[in-house]
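Below you will find the structure I want to go over with you.
Of the protein chains in this complex, all but one are displayed in their positions.
Presenting chain A:
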Amino acid sequence: MGNKKTTALSGAVLAGVMLALSACGGGGGGATGEVAAPPADPKEVSGEIKVLTQRTDLVQNGTLRRYAAEFNKTYPKVKVTFDGITDYEGEVKIRMNTREYGDVLFIPGAVAKNDYPTFFAPLGTTAELSKYRFSDKTEVDGKVYGIAQFGTANGFVYNKRLWERAGVTAWPKTTEEFLAGLEAVKEKTGATPYYTNFKDGWPLVQWTNNLGVVGCDAQAGNALAGAVSPWKPGSELNATDGLLYEIVKRGLSEKDPTTTNWETSKALLGEGRIATMMLGSWSITQMQDAAKRAGGSADDIGFMPFPVQKDGKHCAALVSDYQQAVSVHSHNKPAARAWVDWFTEKSGFAEKEGVVSAVKSAPMPATLKDFVDNDVTFFDRSEAKTAAVNDIDEAAEIGLNKQDYRQKLIDTARGVAKGSLDDFFADLDKRWDEAAKTAGS
């Protein structure tokens, strides 16, 4: 009997809620344009800043707190708190619809470059920040919005003892030599020559970071901005993805890729049951720890450049990790900026983690000693056109920085997905080129 009233009332409530909702929509703008300049006097700058980070491990084991204590020696009046977020990309993206997303944060991949000024305070002009690597990645209209936390070189992390037992002591110079090396590892040691980490997926994304190694070309990333068929024969992606395909096709990767486990894989590489993985140089210290835990030594872990040479020399791409930015809504911008500068330059974080400092003048870390000794050419891959490339990538739904298309590549190589490698590359090219035409506008 009361049913009609019920629906009428709940209808009214619903309508009211929807009205309120549409009023809320639109998101918050902010005072944009104010530069988060470094403070003039470290003793005077004060305030509380919150730093968002994806390194929950460093928050929990107190490492970051120790950095903050060190920071307070120079900046005594600034209080630093950390917020470790496991699903960093997913959560921060949602938080950014509010005004509360910390004072210092890493720029999530989902934020379009043109939106940087609405979310982040500019840190200075391009010229002012030219001492940092990768600053072109966050440059919008001559202003830089983020400073890389650090950079990494890309290559294959490998278990030296296994490769030595297989009779390979010099770095392979061609992909064929590399495949022959894996083949030898398989025959002579019985270890898994290459581990894809297919299930966790993100290690497959590391392959994209090789962009440019074949031609030693710092502009390789920018060259993708347009209908350029990135996987055409002779291209960078054709060479790197082609190598991954061959590794899997020749049975040189793990038996069941669908149930791989990243944490286990570290131990397996340390123990010598996995010979090789494609990763950034950030992984070297972790693998060394794993080797020590397994009773070996840190020297068991080696790092080799991508097996191609240009003019008789290997090349390695340096790519930036997350870029640190200051929120446009921060009330303590000078303090936040002080933290960013201090963490990048003075904290010693990059050396400790064995990664490449974002400061151009800093020396290469000890983990890359082999690269330096063997005259590997490093190049900072330019990120000037990353925004345009990402637009095309998203429109095409390929995901250069996502695992999906490489998982399909591996499935194709294993023969569980239909089609040949050529068809697969042709399809990617077609989608990329079509998307480039529409996304360019």
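In the analysis below, a contact is a pair of C-beta atoms (placed from the backbone, for glycine too) under 8 Å apart; a residue touches a chain by one contact, two chains touch by 3 or more; residues count from 1.
The rule we apply is simple: contacts and distances are computed from a predicted model.
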{"item": "Chain not displayed: protein name in its UniProt record (\"DNA 3'-5' helicase\", \"Xanthine dehydrogenase subunit D\", \"ABC transporter permease\" or \"Putative monovalent cation/H+ antiporter subunit B\")", "value": "\"ABC transporter permease\""}
{"item": "Touch with the omitted chain, as defined above, among A:Thr53, A:Ser327 or A:Gln407", "value": "A:Gln407"}
{"item": "Residue among A:Lys93, A:Arg250 or A:Lys292 touching the omitted chain", "value": "A:Lys93"}
{"item": "Identified contact with the non-displayed chain, of A:Phe156, A:Phe198, A:Tyr245 or A:Phe306", "value": "A:Phe198"}
{"item": "Hidden partner chain, residues of chain A it touches", "value": "2-3, 10, 13-14, 17-18, 21-22, 25-29, 89-90, 93, 96-97, 108, 110-112, 115, 118, 198-199, 201, 255-259, 394, 397, 399, 402-404, 407-408, 411, 414, 416-417"}
